[in-house]
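Dropping a structure here in structure tokens format, bear with me for questions.
Here we show just some of the chains, and they stay where they sit in the whole.
Order of writing sets the chain letters: A and B. Residues in each chain are counted from 1.
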Amino acid sequence: MADANDGDEHFSLVLFSGTDDKLTSASILVAGAAALGKRVDILLQYWALEAFQKDRVEKDHGLAPEAGAEGASLLFRAGERKGAHHWSETLRQAKDLGEVRIHACAHSMELFRLEQDDLDPLVDDVSGVASFMADAEGQMVFV
Amino acid sequence: MADANDGDEHFSLVLFSGTDDKLTSASILVAGAAALGKRVDILLQYWALEAFQKDRVEKDHGLAPEAGAEGASLLFRAGERKGAHHWSETLRQAKDLGEVRIHACAHSMELFRLEQDDLDPLVDDVSGVASFMADAEGQMVFV
């Protein structure tokens, strides 16, 4: 049952972007929130939803356009050297660790003509923006 | 009069981006917040402000660069097929439905040398960041 301070324990993420740098950044924020014991809800829209399609998660989703060639090569070498976790693995661990739920936005599903069966098992369900917003207490971040 | 829980009833959106995909996503979040009875304030900056210029609202504002040709063609076909609402129409409905106010950022107005008369009637007034921030309680999202 929600009480006055319930918002402190909830973290809502609207995940719109589908480039690997933003997905990595978002997944680390989610893992941080889950480690703090916060309940996390993620709504996948547009290009983020596209990135969560089955068999596409592990593929190269590029970087934000501002990365440029220099940035891309830095990250590539860094990833090789450090064996950094893929964002999907970070999200999987966050789901094991805490209460993290990933919803595909019903509106974006229609736009991209997707069924839940087309999505990676990381995605829990298809959900409307209205119910996501109704449930969102406390911090909401758009990535 | 503001009380301790007033933040739960307010949704603040800094709208920076001016591509049709982000504007659509933002407008749906706003409609969701308004439907929940939340008071919504939107601050238009930079490319979002540019998109709200009179006679430009209905034009093609492109997509986030990450969309690519495949994404663009998907959305185009989807829009044709589904007769999806334009984001300006979603915002208009949200304003009819609830307490939604759209402010043009004074700083961006100066940068782009615009007067309020240059903007679509959806925009209520020109406002400084300071007053927007002073009024912002509860969730704040940057798109």
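Operating definition for what follows: a residue touches a chain if its C-beta (ideal position, glycine included) is under 8 Å from a C-beta of that chain, and two chains touch if they have at least 3 such contacts.
Note that the structure is a prediction, hence the values are computed from the model and not measured.
Enquirer: If you could, jot down how many copies the complete complex is built from here, 2 of which are displayed.
Expert: My count for the entire complex in this file is 3 copies.
Assume only the chains that are shown with their structure count from here on.
Enquirer: CA centre of subunit A versus CA centre of subunit B: separation in Å?
Expert: 23
Enquirer: Quick check on the complex: what are the subunit B residues that touch subunit A?
Expert: 4-5, 8, 21-22, 25, 28-29, 31-33, 35-36, 64-67, 71, 74-75, 78-79, 82, 84, 139, 141-143
Enquirer: Quick check: in the complex, which residue numbers of subunit A touch subunit B?
Expert: 4, 7, 14, 16-19, 45-47, 50, 62, 64-65, 107, 110-113, 129-130, 132-134, 136-142
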